[in-house]
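A single protein chain has been omitted from the complex, and every remaining protein chain is retained in its original position.
Right after this comes subunit A.
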Amino acid sequence: MAATLASPVPSTEHEVERCGTEEEIRGAEAEGEGSPPQTGPGPVSACSNNRLSKLPLARIKALMKTDPDVSLASQESVFVIAKATELFVEMIAKDAMVYAQQRKRKTLQRKDLDNAIEAIDEFAFLEGTLD
């Protein structure tokens, strides 16, 4: 491993190359698929640029590809969707929390989510989609 001596570049470098390329990557599960579900924040964000995106791009891309109409997605588009999803999670958590607080609860519960989805227009697309 002479590379660790010589180069100043952090080792996440080659991990990015593995998961973030332009064209379709059928087997791009290198990122997080093989590892146990709760590996913690470290390896999951290893593939992101300076922790820009918390969600693993390879997983987002795999999700996107389940859509039969989608052929190719640029690396940037995958990143933007990942980032947007992060913002979405923040938003829905905060909006649902309002309902918990109204009932003087400190624990966010499933029904708070349901309330938020019903009340807020932007979440209409979620109706009927959750278990």
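Heads up, the rule we're going with is that a residue touches a chain if its C-beta (ideal position, glycine included) is under 8 Å from a C-beta of that chain, and two chains touch if they have at least 3 such contacts; residues count from 1.
Just so we're on the same page, contacts and distances are computed from a predicted model.
A.B. asks: Absent chain per UniProt: "IBH1-like N-terminal domain-containing protein", "Peptidase S54 rhomboid domain-containing protein", "Cytochrome c oxidase subunit 2" or "DNA polymerase epsilon subunit 3"?
C.D. replies: UniProt protein name of the non-displayed chain: "DNA polymerase epsilon subunit 3".
A.B. asks: Residue by residue, what part of subunit A touches the chain that was omitted?
C.D. replies: Residues touching the hidden chain, for subunit A, are 1-2, 4-5, 7, 9, 13, 16-17, 32, 37-41, 44-45, 49-50, 52-56, 59-60, 62-67, 69-77, 79-81, 83-94, 96-97, 100, 106-110, 112-113, 117, 121-123, 125-126, 129-131.
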